[in-house]
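With one protein chain held back, the other chains of the complex are shown just where they sit.
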C-alpha cells in the first residue's frame, strides 16, 4: 500500500455550472472529480435549492498542489464575479495499492 | 489572487435542526454555510433516512478559528445531549480574488 | 469542552457497496460513519448516476490513525481491483463535551 | 375474513421488509403519495361541509376536540406508572396515541366503501381537529405552561405542519369549490385514490418491518400498550360516536381515529418540543406495533364495536 | 367571481408560503408534474395539427414569432430608461417577459374549458414558438451579434432546453399518432391533467410566496412593471389574435401568452448567456409578481380584452 500527500480542492457553486466545470477539469488535466448536491448561503445570498437556479453543487478534485492552484485560479478568474462561488483547498493523503495507482 | 488559511467546521446532525442551526449561524455571525443531505450511524444509532425523523444533514461553515470555536461550543452545549450530533474542525485555505474577498 | 485531533477517512465508491462497507465498518470497530450520494469521474470512467449501477457514495469515517489505516488497507485490498474506489485521509479535530464523549 | 387489496399491499411490504428485500419507495414518491392522500381526504370532507350548516356541527366538533385532550391524559399515567417510562417519554408516547394517523383513517374509509357502509362524509374535519390537541397536552405535561417554553415557535410548528395544512387546505378548497368544482380534479385525487393508498401502504409495511428490530429493545410492555391502548381508546371513540348520534360507519371511523397513533406529525413536533424524549420509543410503538395492528385487526374490530354500541345504544 | 379549484390551490400555496408553513413538494415531484403538463399540452396541440394543413398556419405562425421578437424590444427601453436598470438587467428582464409561461397557459386553457369556450386547439404551437425569440433578443441587446459570443453553445442551450423539447416532442407525437393513438395514453396525460395542474400550482404558490421577501429589495418600479407590462402585452397579443382571425378563446390565449413571463427556460438560459445579469431581479418579477397576477386577475382580464376586441374587430 502506498500513500501520497496531495491536495483536495473543493468548489461550492451554482448547479448551472456543472457541465462547464467538468469541461474545465478535463481541459486542465484533472484525473477525476466528485460532485454532490448542496444548498447554502454566502455573499450572494441564500441558495436553498427551491428553484432550479437556486441550487448548489459541491465539487471535489484531488490533485497535486500545482493543478489545485491552476484550477483555483481558473475558477476565480472565470466565474467569481458573476456566479456564487466558494473555493478552498485542504491537505489529504491519498491511499492506493502501489505507487502508480490505478489512474497514473 | 489571494489565499487565507482558515477553519472549516463540519457538523453532522439531524435534519430537524436545519432551520435552528441556520438561525444560530446568522446570530453568531457566520458569513455562509453549505448543507448536504446525509445518512449515517453514530452513538445514537443508525440514521438511514428511511423516515423523516431519521435523516441527517452535513453542514459546513468556513470561518476563522475564533468563530469556529464559538460555533462548536454553542452546538455542543445546546444540542449534544438531546440530538444526534458530530462536530469536527479542519484546516483549509480559502482562495479569493483579493484580500477583501466578495464577502468581507 | 474537549477536542481531540484524529483522522477523517473518506471513501468514494460505487453505491452497490454501501451495505458491504457498513458491515465492514461494524466488523472493524468504527464508531460511526456518514454517507452522502455523489457522482463523479475517475480512472474507471464517468459515474454520473444516470443508471443505478453508475452512482457513487461518499463515505466518511472519523477514527484514530490506526483504524483509519486498517480501513484504508481493507478497502484497497478488497475492492480496489474490481470497483471504482478512491480513498483519502485527512486530519481533523473532533469537538465533544468531555474527554469520554458520547460514544466512547 | 377476506382482506382488501390495500391491506395485502401492506402485508407485502411487511414481508418484503422482514426478509430484508432490497426495496423501498423513493422518499419523494412517498411524500407525493401522502400529499395526494391528505388533499383527497380533505377535499372529500370539504365537499360535504359545503352541504352542511357549520353551526349544526359545532357541538360534535367540540366533543371531538375534548376527546383529543382527554386521550393523552389517559395514556400518560399508564405509561408512567405501569410502564415505568421516564416522564418525558411517557408524555411523548401519550401525545402520539392521543393524535391520529391519516393512513389508518384512509384504510378505514376504504374498508367502509368496499362494504358499501354509509358514513358521515365530513369526518375529515374530525381527523384534522384531532391532530393537534394531544401534542399540546404532551408538551404541557412536561413543561407545564411555563413562560420559558418558546410557545410561538412551537405552535407554529404544530399548527402549520404539513398534514394540518394539506388537510385543512383540502377542506377549504372542497368547501369553496363544491362537488362540481372538485369533480374536475378527480382524475388525480379520487380515481387513483385506492391505488395510491395501496402503494403508500406498501412503503408503510417496509417501514414497519424495519421497526421490528427496535421492538426487542423496549420489551413486552410497549408491545402490550401498542395493542391494548388502541382497543381501549377505540372503545372511547366508538362510545363518543354513538353519543353524538353518528351512523355505524361514522362511529367506526371515530373509534379508528381514537385508536390510531400518529407517526408523522407528532414525531416531528416532539423532536422540537421535547427533544429529550427518546424518539425511537414512540415511533416503534406507533409505527411498528399499533399501525400494523390497526390495519390488519383493529379496523374490523372497531366495526364490531360500532355495531355493538348501536345495538345497545339504539 | 368564482375561482376555479386550480386557482384555489395556488392561493393555498401562496398563503401556506406566506405564513411559512413547513411544506414543499419534493423537487422530483415538481419536475414530474411539469413534464406531464408539457407533454400533455404538446400532445393536445399535435393532435389538432394532424387535422390541419400546416401551410394554412404558416402566416399566423410567422406573425406570432414576430411578436416574440417585438415584445422584449418594447420591454427593454421601459426597463432601462424608466426603471433605470443596468443594461444587462434590463435585457434579461425583457427576455423573461418576451417569452412565455407554460403554467399560465395551462390555467388559461382550464379557464376556457371550465366555461366551455371554444379555442383553436393548435395554440400549443404558438406556445413553443414564443419560448425562444425573446431569449435571442435579450442576448443580442447586450452582446450584439458579436463573434465572441459562443453562439453554438448558447443556441444548443436555448433550443434544446427541457420545455422546448417536451412541448415539441409532444406536438410531434400527437401529430404522428393522431387522436386515436394518443387516446390510449390519456389515462396519464389527460384524465389527471387538471389535478396535476392543481398540485403544480400549489408548489408555484409556495415558491411565489418565497419571492416576496425579495420584492422589497427591488422596490415599486418592479412591482409596477410586473403588473402593467403584462396588461400592455396582453393588449398586443389580443390585438394580434383578432387580426389573425382567432376565436374569442384563441384571442384570449394569445393575449395570455403575450402577457405571461417565463420563469423556467429563460432564467436558465440567462444564467449561461448573460451571467452578469442579476438572476433574482428577473425571477422576483416573473414569479413573485406577474405569475400570481396573471393567474388570479390577468386571465379573466385577457378574456375581457378578447371579447372587447371581437366586438370592435368583428
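Read from first to last, the chains carry the letters A, B, C, D and E; within each, the first residue is number 1.
Going forward, contacts are C-beta pairs under 8 Å (C-beta built on N, C-alpha and C of every residue); 3 or more make two chains touch, one makes a residue touch a chain.
In this text the structure is predicted, and so the values were computed from the model without any measurement.
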Shown chains that the omitted chain touches within the full complex: C, D, E
Hidden-chain contact residue, picked from the options E:28, E:57, E:73 or E:296: E:28
Selected from D:107, D:199 or D:306 as touching the chain missing from the view: D:199
Among E:3, E:114, E:140 or E:165, residue touching the chain not depicted: E:165
Which of E:41, E:75 or E:182 contacts the chain that the document leaves out: E:182
Chain D, residues in touch with the chain not shown (by the definition above): 3-6, 8-9, 12, 16, 19-23, 25-29, 32, 114, 191-196, 198-199
Chain E, residues in touch with the chain not shown (by the definition above): 26-29, 31-32, 35-36, 39, 156-157, 160-162, 165-166, 169, 172-173, 176-177, 181-182, 184-189, 191-192
Absent-chain interface as seen on chain C, which is shown: 14, 16, 45, 49-53, 81-83
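Methods note: only the chains that are shown with their structure count from here on.
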Set of chains adjacent to chain B and to chain D: none
Chain whose mean Cα position lies farthest from chain C: E
Chain whose Cα centroid lies at the greatest distance from that of chain D: A
Chain pair showing more contacts of the two, A-E and B-C: B-C
Geometric centre distance via CA averages, chain C-chain B, whole Å: 19
For chain E, residues contacting two or more additional chains: 27
Residue numbers of chain C (touch at least two other chains): 36-37, 90-91
